[in-house]
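Removed from the display is one protein chain of the complex; every other protein chain stays in position.
Then we have chain A:
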Amino acid sequence: MKLLVCVKQVPDLESRFKPDPSGQWYSETDLAFRINEYDDYAVEQAVRLREQLGDAAELTVLSVGPDRVVEVLKKALAMGCDRAVHVQDPAPHLKDPWQIASIIAAYARSQQYDLIFTGFQSQDRGSAQIGPTIAELLGYACTTTLVGFSFADGVVTATRELEGGLKGVVKMKLPALVTCQLGLNVPRYPTLPNIMKAKKKELETVPVANLLQEETRIATESFYAPEKKGGGMVLEGDVTELVNRVYAILKEKTPALRQ
């Protein structure tokens, strides 16, 4: 069984972002990069399935981007992926989600994967298009925002997170693609011995030009920080009323009180 997990390297979201000189994306100066959080769940789930299937499975990790993305590929290899593919693209941010999905689909088509894992969205662009678009291009079944996953007898059973705290369970035959959400699992640490062992694993490099066949369909016009709004909200009144209002605000604006 052939498995693929797609990962993106994103900046630490606690960074201070500044537009780059072109005004179309953020400047990378002083940014620390790491694996996209949702892709970390995807890698963990793919590695768990690889362990479940044993040597009957091979797990490939793929990333599109400049040389720095080798770091997230190495991390995924250290977590348990068998081989890595680096699609070399010095400026993936200038491509739209359609192009990126087409690039990955072009590679995946040649490899005939049975099951593909991705994060449900990236933390920086957040388009949430890559996974479903790859599935569509390949003609695979697809389900998104997984918070539970199991595989038996050729069937994927996925628990999905729905709005309003509801959950749903779906079953899919292969070939299929799933996108992973927070709550699916707790990703393992890449251990020091596994980091060292990962040095010996295959890392294939593919120039993006070999896979890119599509024109851009969406062009980013500008990238900017919203204007700073004035100070916070000041609530006044008696305690019971204040508590109710704060509770309502927290419930509406934050995930803190959702179950």
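We adopt the following convention: contacts are C-beta pairs under 8 Å (C-beta built on N, C-alpha and C of every residue); 3 or more make two chains touch, one makes a residue touch a chain; residues count from 1.
By our rule, contacts and distances are computed from a predicted model.
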The hidden chain: which UniProt name fits, "Basic membrane lipoprotein", "Acyl-CoA dehydrogenase family protein", "ABC transporter permease" or "Urea carboxylase"?
"Acyl-CoA dehydrogenase family protein"
Of A:Pro21, A:Pro90 or A:Pro193, the residue that touches the missing chain is A:Pro193
Touching the left-out chain: which of A:Val70, A:Leu94, A:Leu174 or A:Leu212?
A:Val70
Check each of A:Leu4, A:Ala46, A:Ala78 or A:Leu138 against the chain that is not shown and name the one that touches it.
A:Ala78
Residues on chain A that touch the omitted chain in the whole complex?
12, 14, 32, 34, 70-71, 74-75, 78, 189-196, 199
